[in-house]
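Below: one structure in structure tokens.
The complex appears here minus one protein chain, its other protein chains still in place.
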Amino acid sequence: MHNPQLNKDGDLQHLLTIEGLPKRIVMDILDTAESFVGISDREVKKVPLMRGKSVFNLFFENSTRTRTTFEIASKRLSADVINLNIQASSATKGESLLDTIDNLAAMHADMFVVRHASSGAPHLIARHLVETGQSHVHVVNAGDGRHAHPTQGLLDMYTIRHYKKDFTNLTVAIVGDILHSRVARSDIHALTTLGVPEIRAIAPRTLLPAGLDQMGVRVFTDINEGLKGVDVIIMLRLQNERMSGALLPSAQEFFKSYGLTPERLALAKPDAIVMHPGPMNRGVEIDSAVADGKQAVILPQVTFGIAVRMAVMSILASK
Amino acid sequence: MHNPQLNKDGDLQHLLTIEGLPKRIVMDILDTAESFVGISDREVKKVPLMRGKSVFNLFFENSTRTRTTFEIASKRLSADVINLNIQASSATKGESLLDTIDNLAAMHADMFVVRHASSGAPHLIARHLVETGQSHVHVVNAGDGRHAHPTQGLLDMYTIRHYKKDFTNLTVAIVGDILHSRVARSDIHALTTLGVPEIRAIAPRTLLPAGLDQMGVRVFTDINEGLKGVDVIIMLRLQNERMSGALLPSAQEFFKSYGLTPERLALAKPDAIVMHPGPMNRGVEIDSAVADGKQAVILPQVTFGIAVRMAVMSILASK
Partner (left out) sequence: MHNPQLNKDGDLQHLLTIEGLPKRIVMDILDTAESFVGISDREVKKVPLMRGKSVFNLFFENSTRTRTTFEIASKRLSADVINLNIQASSATKGESLLDTIDNLAAMHADMFVVRHASSGAPHLIARHLVETGQSHVHVVNAGDGRHAHPTQGLLDMYTIRHYKKDFTNLTVAIVGDILHSRVARSDIHALTTLGVPEIRAIAPRTLLPAGLDQMGVRVFTDINEGLKGVDVIIMLRLQNERMSGALLPSAQEFFKSYGLTPERLALAKPDAIVMHPGPMNRGVEIDSAVADGKQAVILPQVTFGIAVRMAVMSILASK
């Protein structure tokens, strides 16, 4: 089946998922991001790469944090940004998703940054644009359901490369609610593409999806076993709504069994880095001593995230 | 009575309604819009005509779609745009409408784009600005109650001129809920001003306003009669809230009697165009086969709408 993310020349047309994305494209994004990291330190943090381009942030699901990162990235590329919170607007007037998309495309949009609670919504939009010949509009998936969050996956890769240089000798552990996490899925695909030899998933059985073995992921239900000798620890956010339900006894119990404490961190390599996509639940999945400790690279992740989003957007806009 | 839209030189000071607007001004807007249609196709879709100007989108009634078109138009003219959703803000603090207006004018606003549920609110604001000598601020009506939606009327005229060249030999049918439609009112005034010889209104009796005869409009309650030989069909949106009330039996019944199907469209001239202000209710006022068919110019209307709004704003800002 044709990969809808790539155009017929094999260039990036849309960023929908890291699954199936060629390694050369992932590397191109990371390399381009590197050139943008410096820009954020300059007096004038702007480049004219997207001047006069219209970026629409289409958030069908609220996420101020993610919307903000794309808004800043767009503005630093000199694009015009329009924020659309779609829950409240045309959806209530009964217009279909694709009619909304056609309308915005007719306004000569250049890019849609799409956040949606339903897995696959950005794909649906991208396929529709391709099928209707509206290839001047590029789609960036900013998180869809439990499916994918590719820019988060890419910024995680940027962060790992920044601190560890080489992917091919690493052991990376992903810890927490893997079952409901689009971040975990995107990270696993990216780590695999970049040749990480050992990926570990650490979680209680109730929060582990099926099929991790087939993806080449080693599963641990004991965090003390799973963290032994790892180079990178990616903590996941425990969603509030899961904390007192059928899947989990309580937030306190989760912390006792799976929270990242200094003692557990000591089981990893001495130079292991600790990552978290944010926002953190201190005292639930991560101890404050670790979150604020020397091995945490959680704030650099945020900084790199802006550069990675600038890279993705500028690469798409240049096609 | 003095036309508050024109200044003492007869130039456009505010755009409040198409009623009474001289033909030369309508034509000037359409001609200016034509020069902006090309800009949207360029790599850099920006012109510096309103650089440093402050445009306030004052939406007392929510309309993401219309607000978005004005926001894009402003940004492509290089203006600074401030979006104000006034329901939630100072209105709740008990400040009067005109105090709010005076305050924003004191911030050296250049333009207010006003959407309001009450007919006449933009007139009230414009008159107040004129009376208090604040003539540096221009008002654009972005839809007031059932009264007027002049930029929609103008973009409809642009669309008709684009496809039909000459207005003076056309038959134009407006179909649907004419009673509650500010779009229909604005279109009728514009078509009359531009010399369209035959304007038809097609609707059930309960959705027809009084006085159409005096406006020179031919009334049809039978859509099959009304569509015969027309050049242009303007479908109106049926408001959700009317669909099951005293005025209408049901959405299904409405579609049966007044929905635009391919069979009915065949009654019009073979090269007739189909317009709709959006958002469409597919299967209520329009069949999907028509909405997506070759005669539909609904998406071009959206594209032209940006250019028309850029034209109106840049003409006002140049005064």
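Read from first to last, the chains carry the letters A and B; within each, the first residue is number 1.
Here is the rule we go by: contacts are C-beta pairs under 8 Å (C-beta built on N, C-alpha and C of every residue); 3 or more make two chains touch, one makes a residue touch a chain.
The shown structure was predicted, so the numbers you read here are calculated from the model rather than taken from an experiment.
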{"item": "Residue of A:41, A:131 or A:271 touching the missing chain in the full complex", "value": "A:41"}
{"item": "Residue in contact with the excluded chain [from A:6, A:72, A:215 or A:289]", "value": "A:72"}
{"item": "In subunit B, positions touching the absent partner", "value": "51-54, 80, 82, 84-86, 88-90, 93-96, 99-100, 102-108"}
{"item": "Touching residues (missing chain, whole complex) on subunit A", "value": "40-46, 62-65, 68-69, 71-72, 75-76, 240, 278-282, 299-300, 302-303, 305-306"}
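Throughout what follows, only the chains that are shown with their structure count from here on.
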{"item": "Mean-CA-position distance for subunit B and subunit A (Å)", "value": "41"}
